[in-house]
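Heads up: the structure comes next, in structure tokens.
One chain of protein is taken out of this complex; the other chains stay put.
This part shows chain A:
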Amino acid sequence: MSNDTNRRDFLGYTFAAVAAVGGAASLVGMKKVWDPLPSVLAGGFTKVDLSGIKAGEPSTIMWRGKPIFVLKKTAEMENSDRDLVIGNDRFTIAIGLCTHLGCIPAWKKSMWKCACHGGEFDASGKQVFGPPPRPLDLPPFSVSGNTLTLGEEGPEYKKIASAMKA
């Protein structure tokens, strides 16, 4: 210890160090209290049967409290590299929340239109008008036969996700 550090300073620094550790630990605890509960995290998987879906009429499925749009494309609809191809069918799978501020866009003839701020998305989920900054988000999913499991990252998901990033 140098000459200008006395025992009182040492006690002060020690107290400050203990208080800092305690304070940081409390902050971690407070942060974790606001994290989603285990029951919320565990309920995050939903199965969807794709065989009954009619072309050109999107259906909405609830997953993690969010709407998921599943649209089987008709022949006139443009192909896109985010299409999920199963046999001869092409599907658009998207989280049905406008990427602007999270309203649910409604299907009007050939596109999803958001009433809140006028955003529009085409049949491939791509934003074509208004403030949305990116296409409708892709939920993680896996495919086996005609069944889609939302909440799991399958190889088809990874392929589409990397195509969307490019």
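Here is the rule we go by: a residue touches a chain if its C-beta (ideal position, glycine included) is under 8 Å from a C-beta of that chain, and two chains touch if they have at least 3 such contacts; residues count from 1.
Methods note: contacts and distances are computed from a predicted model.
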| item | value |
| --- | --- |
| Options "Cytochrome b", "Phosphate transport system permease protein PstA", "Thiolase domain-containing protein" or "Decaprenylphospho-beta-D-ribofuranose 2-oxidase": UniProt name of the undisplayed chain | "Cytochrome b" |
| Full-complex contact with the absent chain, from A:V18, A:V40 or A:V128 | A:V40 |
| Touching the absent chain when the full complex is considered, from A:L101, A:V128 or A:A163 | A:L101 |
| Contact set of chain A toward the excluded chain (per top definition) | 31, 34-37, 40, 44, 60, 62, 64-67, 99-104, 106, 114-118, 130-134 |
